[in-house]
Each structure stands twice: as C-alpha cells, then as structure tokens.
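Of the protein chains in this complex, one is absent; all others appear in place.
What follows is chain A.
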C-alpha cells in the first residue's frame, strides 16, 4: 500500500477515527486504526476505521493511491504523529510488517498489527432521515447535559430518541432534572415512528464531530433485526453505536402543564449571579430563590457559615414564590436554553419547575424544556 495525502486532511481524519479507540482494548488489534487505500465507486479513497464492539467510526477521504492495500497500525500513535507532522504532503508506504510515514524531512516507521484479526465493522443500518448538523449538535448538547452518569440505572445514561413523522424528540433525565428538545427533520418515510435509547456521551461526541458536514443522516436499525444499532453519517464520516436496553421512564407525565407563577429573568445576569452566590453554597447545599413582583433575590449559605445574597430585576406573573435548587443543575438548565431571557414556570416550591427560553412570539411554545426538581428549603 502506498499513497500521498495532505497533512491536515490526514490529521483530521485520524483524530476523528481515534475517538472511537477503546481506552482498554481487550484484544490488541482493537487499539489499531485500519487504513484502507483503494478505488471506491470510481474515486481513489483512503478509508480509516476504528471499532471497540460498541462504537465504530469510519471516515473516507479522497487521495492519490499509488498502490492499493490495507494495513492496521496503533491508532493512538498514528494520531500523535499526524498531529505533530509539518504542514506538507504525507506519504504512507506499507510493506508487510512495517509502515513508513514520511512528511518533509520527518520519517516514522511503525509496526503493523495483523489485519486478518481485525473484526468486521457493523454494517450501517438503512438511512431513516436527515437533519442539519448544527441544529442536531445544538439539540443534542441541550439534552445530553441532563443524562445520568451513574451506572446504577443504565437506561438513564442514554438519550431517548423518538421519531414521529417529521418530529424528532430527544429526552434525557438523571432523576434530578429532565431535558426535552423537539426538532423537525426530514424522514425518508413521512409516516414513520420509532424510538431508540442512545448512550448520551457517544451521542454528544458524535453530534459535535459531525458538524463539519452540512447534514447528518441518521440510520436506525429495525427493532426486529436483532441487535439495536444507530448510525450517523455526514461529511464523509460515519459512526455506529450500540443502543441501550431498558425501559426509559415515561417522562411526559412528569411535565406539569399548569403553573402558579411564571418568572422571566435576563439569562446572562441570572447565570452570573447564580455563579457568584453559589460560591458559598457547599456541595449539596441549596441556592435559594425568592421571586416577587419585579425582583428576584438569590441567597446561599446558612447562619453557621458564609452567606451570600444578590438581587436582580425580574418579571413575575402570579403568586410570589420561594424555591431552592442545586446551583449546578440550575446553571446547566440556564446554559442550555437558546434565548437571552429565561422563563421559569413554577407550581409550588416542592414541585418541579420548568426552565425554557422566552419564545420569540407569545403564541409559539418553546421547543426546549428543562425540568428541574427543587431541593428542600433549609430553614
């Protein structure tokens, strides 16, 4: 195998593929990136692949192939090397047990891993629909923030993806907060409906890394075809991940639909104030909020310790309310909304509150909702 490729193109492709390399490979070949230089559909391409039995990643770039072939080399090492090469044309020449990477006056010789031992990457399921990559990235990051990180309830470490015609709904919860985002997409079949539970971390990484292309195609395997899998493709990059098992909580019933008070606060000011006041809130001690007409008072700390208080302007419709939150969860929610004005809707101080962005016009409802459970007001 022998080919030439520009350093930036190669470094990007290798870095992206290396993300799916397992941290602790149970079989040595899994630590490798598979390089495949061949002619595919009339163009000469280099395909790079990695796989850890959960997540697979494959990227293809156009190159000049001098001699087609396939080789497997340590992914981490290749990523380190390509990242540090000078900005010139890279020549890769594989010959049996050795791969030579030359660029400018630098030359590296790497050992190869046995290609024949490398597992076959799972086939990409049939494309189910597509969505703009930036919209998808924004939506996924808004939702993934609320996913659980604790393996006690594995289904909570996932993002629930619901497809209903041209509406895509993403939801995740760690039992303290719940984030839901609805967006429109272009399904292959307008009448389709499907659900999947995708590992949140993988989904967040994937959505972020696919913003190089304009569109992301989503491919969901049929429920009947055995093992659940979801694939994403965009800008020459494709990745698949195994779906999570388990019943996702019936979250829609958790979302309240009537409220006693609705407050609106400038988001940036509010976040700054939360960060400042919560400096005195030790871990797990609450940040207390008092909403009254025209005014929001934030407080933290108790009589025995340091205390902080700050007042902000805010609009309030309905009853005055006092409520307390974990400040980190509150900040996550405020950070996720895509409006300059945060709208907080309350029923009572012991019931979950909803944070949304103030919609552009009063008629439309916000497509992102962040439900947050209050903590007890410590007296």
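The rule we apply is simple: contacts are C-beta pairs under 8 Å (C-beta built on N, C-alpha and C of every residue); 3 or more make two chains touch, one makes a residue touch a chain; residues count from 1.
Here, contacts and distances are computed from a predicted model.
J.: Hey, which one's the missing chain according to UniProt: "Transketolase", "Endonuclease NucS", "3-isopropylmalate dehydratase small subunit" or "NADH-quinone oxidoreductase"?
T.: "Endonuclease NucS"
J.: Have a look at A:59, A:178, A:334 or A:355 and name the one touching the chain we're not showing.
T.: A:178
J.: Could you tell me which of A:41, A:116, A:151 or A:227 touches the chain that is not displayed?
T.: The missing chain is touched by A:151.
J.: May I ask you to list the residues on chain A that touch the chain which is not drawn?
T.: Touch set of chain A with respect to the missing chain: 23-24, 26, 53, 150-154, 173, 175-178, 249, 254, 284, 326, 350, 352, 371, 373-376.
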